[in-house]
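Every protein chain of the complex appears in place save one, which is left out.
This part shows subunit A:
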Amino acid sequence: MSLWSRISNAFRGDRLNREIDEEMQSHIDEAIASGRDPGEARRAFGSALLVRETSHGIRVAGSLESLLADIRFGWRQLWRNKVTSLAAVLSLALGIGSCVAAFRLIDALLWRPLPISGANRLFALSRKLIGPEGKPIEDRYWSTPDFNVMRTAVKDQADLIAISDADRTDITWSTDDEIEKAHVVYVSGNMFPLFGLEPALGRLLAPADDRGPGLAPYAVLSCDYWNHRFGRDPRVLGRSVHIEDQVFEIIGVGPRDFTGTETGTVTDLFLPLSMNSLSTRNGVSWHHTFLMLKPGVNPTTTLEPLRQHLSAVSHAFETACSTCFRGATQATRDRLLNKTLVLNPAGAGISELQKEYRRYLGVLGLLVVLVLLIACVNVANMMTAQAAARAQEMALRISIGAGRRRLIQLILTQSALLALLASAVGALFAAWSAPFVLGLVNPPDTPARLDLPADGRVLLFGLALILVVVLLLGLLPALRASAVRPVAALKGGEDPHSPRRFMRVAIALQVAFCVLVLFLSSLFVTSFQRLQNRPLGFSTDRLLLLQTVAGKGQLPVVWDQTAEALRAAPGVDSVAIAGWPLLGRIKINTDVSINNGPPSPTPVFFLYISPGWLSTMKIPLIAGRDFRPEDASPGAAIVNETFAKTFFPGEDPVGRTFSRGVHHPINKIVGVTPDVPDHDLREPNRALFYMPFNPVGDNGAPTPAEFGTFVVHTKAGNPLALADSLRQLIAERRNGLRVSNVTTQLDLVRDQTIRERLIATLGGFFAAVALLLAGIGLYAVLNYSVLQRRREIGIRMAIGSSRTSIVRLVTFDSFLMIALGGCAGLVLGFGAARYVTSLFYQVKATDSEMIVLPACAILLTALLATLPAVLRALRTDPTEILRAE
C-alpha cells in the first residue's frame, strides 16, 4: 500500500509539494492564532525548502520520480530535434523490426521445439555415405524391415518411431468424385502415445493399429485439416477417404498444435505405417526413423553406445538382405554398405525446408544484425553530437552535485525512449514482414505453412533486443558525458576534438558493416542473376503442364487419344506427352551399358516423351530424327550431347546402341539434342536420354502407364486460362485419366530459383538500407564537424587558405576512415563468404567486380553525403565569424 502511494505520488510531484506547503502554512497560521510571534513561528520551521524536500522525499518513490523527470526531459530533447529523432526512430525501427522478423522465421523453422512431450529426447537417424557422384551425402530414409529389427534391438533403452515424408497425395472423399490434394504421412502406431498427444476428437492411432500389412485401414486427421476442410464437423468420424485403391476410415482428429514432424509442412492425414505397401519391402527406404530416449536416461552417456548398437544391427540387416542391392555391382554394393549411422537432435522436427534454408536464414540473420548495428552506431553518433553540445550542461549538473549514476540514467533514459518508440514501429514492421518473407519462399504447389506465433519467445527476444540496443546506444555517450570534468568543461572544454574522434571511429565501423552487407548482397544478387539468365535450351513460353494420373495404368493408345482430344480444343496450339516435366521434382536414373559392357560408373537420367515433344518444348535436334508414333521403348532413344560425348566420344552416336544395364533390351539411338537442365538449374548438364512414351513389355505388347504429363502449347499468352477447360475435357472422357496437378513450365523454372530470389531480394533491400543509413550518418558527422570548426575555417580563410585546402581539411579524415572501414568490411566479407560459398552460383568472392561494386557504391554515397558539409565549409564567411568573436 505504502509503495503504491509512493509510486502514485511520484506522478503528482507538483501537487504533493503544494499540499505540503499548504499544511506547513496552516501550521504556521495555527501557531500565530494561538499567540506565537509570526516571525518566530516561521523561523521554527527552519529552512522551508529543506523541510519540503525531506517531506517530499519521504512520501515519494524517489528513484521513480527522478526517472519520470528524466523521461520528461528526454522526451523534450527528442521533441526539440524532431527531424533527427524521427530519422533515429525510423532507422532503429527498421533494424529492430528486421531482427525480430528474422528471429520469428528462424525460430519457427529451426529452433522451436515440436509441441510434444520429450522433444529434447528426440533424435533422427540418418546415414552418411559416399554418393554415386563421389561426394559425401546424407541418407535420411529407412526401410521398414530394417526399422523393425533396430526397434527390437534397442527397445530397453529407447523407442524408435517411423514417420514418412508429408507427401502431397491425391485423395477422394467418398461423397464426391473430385480429386483433392492432401499431405499424407504414414506413422508407426507408437508415435502418438510416445509424443504424449491426446485426440481433439475420436481416438488416435495406437500400436495395435500397426500390426500387419493392410490390417488397419484407419486415418487420423490433423486438427488444422479438420478445421479448414470440414469446419470442425464432428460427423467426420466414420467417413471414408480413398487413396489410390485403398479406403481409410476416419477414427479421430489430432491435437490442436500438432501438425507433424516436418517443419514447414502441415500434415493433413496420418495413416498407419503398415498400410503402405512399401512397408514390407526390404530394399525400399522410404520413411524417417526417430529415436526417443526413455525418460530419465542421460543422453550424454547412452547416445553413443546406442548409435553403435543401431549401426551394427542395421549393417547386419543390410548385409544379410538379399533384395536390398539387387542388380548393383560389387563396387556399388560396397559403397552402399560402407556408411556411418548418425543421430541428430530432432526436437524441432526435420524437413527439407530446414535443410534448404538453414544457411540462407543464417545469411539473412547476419544481414539484419549488421543493419541493426549500423542503425545503432548511427543513432549513438547523433546522441554523441547532442551530448557534446550539452557538455556545458553536464558540467553544470555535476558541479551542483548530480551523481554520475544520475547522469548515466538521464542519457540511458533517452536512448530507452528512442528504442521503445522504435520497437513499437519495428513490431508493426516485423508483424508484416515475417509472413511476407515466408510468402516469398512458397512454391505454388507445396506452399510452406509455418506457424509464426507472436508468443513469449518472440516477446522475450524483442525485450532482449531492446535492452541490447539501449546499451549500444546509450552506454558509451553516457559514460563519456558523465566523465566530463566540470572545471575543464566550463572553461571551454579540455579536448574539443574528443567527440569528433569518437564519431570518426563510428564512421569507420559503419562503413565496415555497410561494405560487408553490400559485398554479401552483391554476391547473392549476381548469383541469382546468373542463375536466372542461365540459357535453358528450351522454351517456357505458353506451356501448360497437366500432370495426370491413371489409377492402375492406361495403355499408351488411351494417352495418345486424350492428347488428340486436347489438340482439338480451342486455344490449343500443340500437345505432347512426357513422363514428367522438365525441372519438376521427379528424376529417375538407371545404369547404362554399351555393347553389353560394364554398367556406367555414374548413373544416367532419362525421360519418356511422345513424338512432337521436342518441337513443343522448342528443343532442336543436332542430328538424327524425332520419335515416330511406331517407335517404342525399349527400342528407339534420343540422347543429349553430354550422353553422346560420354559414351561415344568422337563418334556419330546416331545408329549406335546401348542398354539399361547388362542383359537388358537394346536401345538404338535415333537422334541427338543439345543439353537442357532437366532437374536442377544449379547443376551442370549431365548425360540424359529420352525414350518414347510408348513402353512395351518383354513380349512386345504395350504396357500401361500410370502417370504422365500433357505438355500443352497454348495460343494465348496466359496458359493457365485454359487449365480448367482442359482439365474438364480430360475428366469428361471418363477413360481413367485424371488431372492431379496443373502448372506451367515457367513456374517450374521460377520455383528453381526461389531461394536465390529470396536472398537476393532481401540482400538488395538491406544493402539499400545500409547505404542510406551510412549516408545519413556520414552527413551528420561531417555537418557537425564543420559547424564545430567554423571559427577555425573562418580564420584559415581569412589568412588566405585555398579552397582545396579547406575541402581537404574538412573531408580528409572522413575519407581516411571510409577507406579503413571499407578495407575492414571487405576482409570480413571474404571471411563470411567462405562459409556460404556453396550458396553461390558461378560467382566467387574474389571476382574483381564483386569488390569494385560495393567500393563504388560506398564511395558514391560518401561523395553525396559529404557534399552539403563541404559546401557549407566553403560558404563560411570569415568576416562574419570574426565579427561574432
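The definition used in the following text is that a residue touches a chain if its C-beta (ideal position, glycine included) is under 8 Å from a C-beta of that chain, and two chains touch if they have at least 3 such contacts; residues count from 1.
We adopt the following convention: contacts and distances are computed from a predicted model.
A.B. asks: Given the options "Acetoin utilization protein AcuC", "Elongation factor P", "PadR family transcriptional regulator" or "NADH ubiquinone oxidoreductase 20 kDa subunit", say which is the protein name UniProt records for the missing chain.
C.D. replies: Matching "Acetoin utilization protein AcuC", "Elongation factor P", "PadR family transcriptional regulator" or "NADH ubiquinone oxidoreductase 20 kDa subunit" to the record, the invisible chain is "PadR family transcriptional regulator".
A.B. asks: Which of these touches the unseen chain: A:Glu23, A:Glu630, A:Glu706 or A:Asp724?
C.D. replies: Residue touching the absent chain, from the options given: A:Glu23.
A.B. asks: Name, in rising order, the residues on subunit A that touch the hidden chain in the full complex.
C.D. replies: Residues of subunit A in contact with the hidden chain: 1-2, 5-6, 19-20, 22-24, 26-27, 29-31, 34, 44-46, 50-51, 54-55, 58-59.
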